[in-house]
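The complex is shown incomplete by one protein chain, all other protein chains being positioned as in the whole.
Naming follows writing order (A, B and C), and every chain is counted from residue 1.
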C-alpha cells in the first residue's frame, strides 16, 4: 500500500486547489443560486447553462486542468487512478466543479468506455467531442419496471437486423439527459439471452435525436431536478442505429460494464469525500459563528464530539478509497473487487451522516437553498442507490470474504 | 397510564379511517402529482389550491370531521389530547390530509393560542374564520440571524407606542406564509428586556397585508417548496397594529408559547407516526412486488430484519407519544415536560430512519416524485429542527433527569 | 391500551419498593462482594448460599411478598401479568433480588408450567416445594451441538419404554444447575419425530440425581459463573423416569413451551428494564461526583445527551413491555406474538447500550467488581441470546407484519 502522492500528483493537486480557490470559489454562492433560479422547474427543454461555468471551463482547459481523469498520456495527462483521486476530492467540494474540469459523470465513464472499448470510428465521432467538452452524454442502465440491482432483470433489448441494431426498452435515472448539450446515450440491453449471465448483454451508442427515442421526463431526486444536468427517463421503441454503433460486439456488455466500473467508483467516492470535507468545514464555521446559551453552539452538548467523529470517519473513508485506487492501478479491477465494493458501501454512508450532522448544526438554514447542504444531502442519498444499492455491494463483499475463508480452510 | 381509546374515540377513528380510505385515498397520487405541477417553483404569488382538496374539505366538514384537534365541546368535538392522537396519526399518512380536516399546522397551534389566550374580539376576528377554514395563518418565531434554539437570542421587538404596537424584526421558516388564504401571523418578539427570561417576550397578531411587512421569499426545505403552503421569510419594519392585537399582554409571550407547546407536539408526533406507518407499508409493498436474484427483494439480505426493526421502532414511538398525551390530559403540560421533550427527540429520528429504509427498498423510485417518500424525507428531516433541534430537547430531558436524581438523594 | 396500575398493583409496588430500600439495599454491596468471594470458581459442588439472602427470603415471605409472579389468587396473590410487571422491574435492580421474592428464573417459568400443565401428583411433588422456596429447578432446552434457535434441530430424545420414559441428550446453558438446592430439570426432547413440527416434542421432569444424568460443568458467561446459580451443561444417557413425570403427554412439548413463553418474556424484560434504570442511576451518580477539567464529567462533551438518550430508550422499552403484558392479559399470548417478540428484540439491546454507557462513565471502575455494572453487562448480553437470538425474534415480527400486509391488500 503506497498512497503517497507522486511529485506529479502533488503538482496537480496544488494547481487544482489554486484554481478552485482563486477562480471558482469567488463565484460559488452565485452559481448555486443562479442554477436554481435559471432552471426553476422540470421543463428541461428550457434549461440553460451557466455562463460563468462555461467561462471557467475555458479557463480550466487553458490552464491545463482538463480531462484529468483519463489515464492516457497523450489525450490527457496520464494520471493514474491514485494520482487522480485527490483531484476528484477537490472537485467534489462544489457540485458544479467537476464539469469545469471536464471530469463529470457520466461523461467520464462514457469516455472511458469509448477509450478502452470503442472502435476508431466511435472514438472519432463521440469520444473526441466529449474530450473537447463540446457535447455531453448519458448512460442508460437502470430500468423503471424491474429491480435493476439484478442485471438479469434487464428488459431492454438490443437486436441485430441486417446492418442495423434495433433497440427497445425504458431507462431512467439517466443522468445528464436534460443537459442542453447531451447528444447520445450508451445504452445497455439484452442481446444474447441464450448465453450465460456474463455474456448476455450488449452496449450500443444511441444518438438522443434518434427516431423512436422519447425523453419522457426529468425525475426529481429528493425534490431536486439537478438542472441543467437532470436525471431523465427515456423510452426507446424500435430505435435503429447502424451496426457501427455497437461497442465491441453482441454479448460484450457485461465485460464493458466491469471495465467501466472500477475507476468510476473511485471518482464517485473521492468526489463524495470532498463533499463531506466541505460539509464538515461548513459545520465548523456555523458552529463557531452562532451562539446559544452564552457559547458557540459547537461547544454545546455533543456537538464537539460530532466534529471528531466526522473527521475520523472521513479519514477512514479516504484511506479505504485510496487503497482501492492503488489496487486498481497495481493489480487491476478484478483483484480489487472487495475494495471496490467496500468503498461503495462505506463512503456514501459516511457522507450521508456527515452532511446530516452539518445540516443539524445549521438549523433550518441547513435545509434551505442558502447553503449547498440540501443539495449535498440529496446527492449522497442518491449515491447509496446509484450504481447498485448498498446491499448488493455488501453481498459482494460477503461472498468474497467467504471464498477467502474457504480457500484458507 | 391508560391509553385505551374511549368508545367516542374509537368511533372517530373508524370514521376518519373510512373517510381517508373511501374519499381521500382514491385521489392520493393525483393530488401529490398535481400539487407539484400546479406550483412548480417558488413564485408563491401564483400558487394555487388544489380543487379536489378544497372539495374534500367541504365533505369532511359536512361529515362532522372538522377541527377534531380542538378540545372544546361546543366549537368542536371535545376530544382530549389522547383521543385526538390516533386521528392525527391517520391524517399523517398523507401530507395534504390534515388540511382536509382543518387540522393542519401551524393553524392548529394558532387556533389553540387564540382559544386559550385570545380576547373575545380576537376570537371573533381571527379564530372564527380559522375554525371555518376560510383563512389560514402563520407563526413567526424562528429568526434568520441568530440561533433561535436559545429564545434569549431573539432580536425581533414588540413595543408599545400609544394605542399601537410597533413590531420590528425578521422571521423565517414561517410555515404557510405562501398559502393564498394566509391572512395573519402570530408574531413573537422581545417586549420587556428588563424582565427575567420567562417574562421578556410578547405575542401579537399581525395581518400579512400590514404596511412594513414584506414577504421576502419562500424557502426550500431539501429542495421542496411545500407549495401551496410554503416556508417563508418575512421582514417587519415598523409595522404598526392596534394594541388590541396583543395577545394577553406584554411579557406574556413565553407563557403562551408553553401553553401552545404540549398538544402541538403530540399532533406533530402522531402525524409523523402515521407518516412512518405509511412509509413502512410502501416498503413492504415494494419489497414484495419487486424481484431480484429469484426472490422478492424483501427476502434478500437484511431487508426482512429492517421491516421488524421499523415495526418495533414505530410501536415504541407511538406508545411514548400516547403516554405524553395522557400525561398532558391528566397532570398537565408542566408535569409532562420530560415526556413532551422525549417525543420530540425520539419520533422524528425514528421516522427519519424508517423513511430512509423505505427509500432504500424502492431504489431510485424512492427518491423520485412517483412516491411520497421524498416529501416524507424532507418533512421528517425538518422535524428534527422545527420547534427546536433535538439537542435542545435532549438537554431538557437531561436537566429534568438530574433534578429527579438530586431530589432522590 | 390501559397500563394504569390498579390500586392493588400500586399497593404491591409500594411494598416491594419499601422492602428493597429498607431491607435489601443496605446489604447490596456486601452481597455482591460476598457472592463473588464465597464462590470464586467453577467448582459448583462447593458453591454456598449467602446467609443474608436466605434470611431476606424468610422476611419477604413473612411480609407477603412471595411468589408475586404467579397469577393464582390462592397459591399466590392473583396478580395479572400487567400488575406483576412493575414488581419485576423493581426486583431487576439487583441481580440477586428476584430470588428473595421467590420470583427468579427459571423457577418462575417452571412453576408456571407445572401450574398450568402439571398433573396433581406433579404439583404435589415438584410445584409445592418450589412455591415454598425449598428447592430450585432447571430448564433443559438449548443444546451444545446444534443451532438451538431452530427447534427442529433438537437432538435430545424422549421415548416411552413400558411404564418408563427414557431420556437421552445433552443440554447446556441450563441456568441454576449449580445451585445447592437444585433438584430437578424440566427437559425437552424429541418424542414424536413422525408428527408435524409443532407436535414432535415432549417435556418431562427429570430429578438431577437420576442415574445417567451427569453435570459436566458450569459455563462462564463473559467470565462470570453467576454462582451460586450457574449455567450448566448436563449429559443424559438412558436416564429413566416414571411415566408420571411426563408433562401433559408425548408430543405436547411445543404447546407447553408456547404457554410458558409469554409471561416469562415479560418478567425477563421488566427485570432488564429495572437493571437499566439502576445502571442509569449509577451513571448519573458517578457523572456528578467525579470531576475532570473543572466540571463534573456528566457535563463534559456528549455525556449529558447520553443520559437523555438512556431515559428515552428506557421509557420506550417499558411502554412496549407493558403493552405486551396488557395484551397477554386481555387477548392472550397467541394474539400478542408481535408484541412478545418485539420486546425480546428491543429491551435487551436497549439495556446493553445503557449499561455500556454507564460503564464508560465509570471508567475502569465500571468494569471492575466494585460496581454491579460488569455483571449487568454480562447479563444483558446473554439476554440477546437466551430464549432465542434477536434475529429469530425479528424474523417472527417480520413474518407477522407481512401477514398483516397480505390480509390488508
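We adopt the following convention: contacts are C-beta pairs under 8 Å (C-beta built on N, C-alpha and C of every residue); 3 or more make two chains touch, one makes a residue touch a chain.
Source: prediction; values computed, not measured.
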| item | value |
| --- | --- |
| Which displayed chains the hidden chain touches across the whole complex | A, B, C |
| Candidate in contact with the missing chain, chosen from C:5, C:57, C:235 or C:381 | C:381 |
| Hidden partner chain, touching residue among C:59, C:244 or C:291 | C:291 |
| Residue in contact with the excluded chain [from C:60, C:130, C:158 or C:219] | C:219 |
| Sites on chain A contacted by the missing partner chain, in the whole complex | 1-5, 280-281, 284-285, 288, 298, 304-305, 307-309, 311-312, 315-317, 319-320, 322-323, 338-339, 342, 345-346, 391, 393-398, 401-402, 405, 409 |
| Hidden partner interface residues of chain B, rising order | 301-302, 304-306 |
| Hidden partner chain, residues of chain C it touches | 40-42, 142, 144, 146-150, 153, 172-173, 219-224, 231, 290-293, 297, 300-303, 356, 359-360, 363-369, 374-375, 377-378, 381-382, 384-386, 389-391, 394-395 |
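Keep in mind that, in the parts below, only the chains that are shown with their structure count from here on.
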| item | value |
| --- | --- |
| Equivalent interface positions on chain A and chain B, same or different at half | same |
| Intercentroid distance (Cα basis), chain C paired with chain B, Å | 43 |
| Gap in Å, rounded to a whole number, between the CA centres of chain B and chain A | 37 |
| Per-residue multi-chain contacts in chain C, two or more chains | 304-305 |
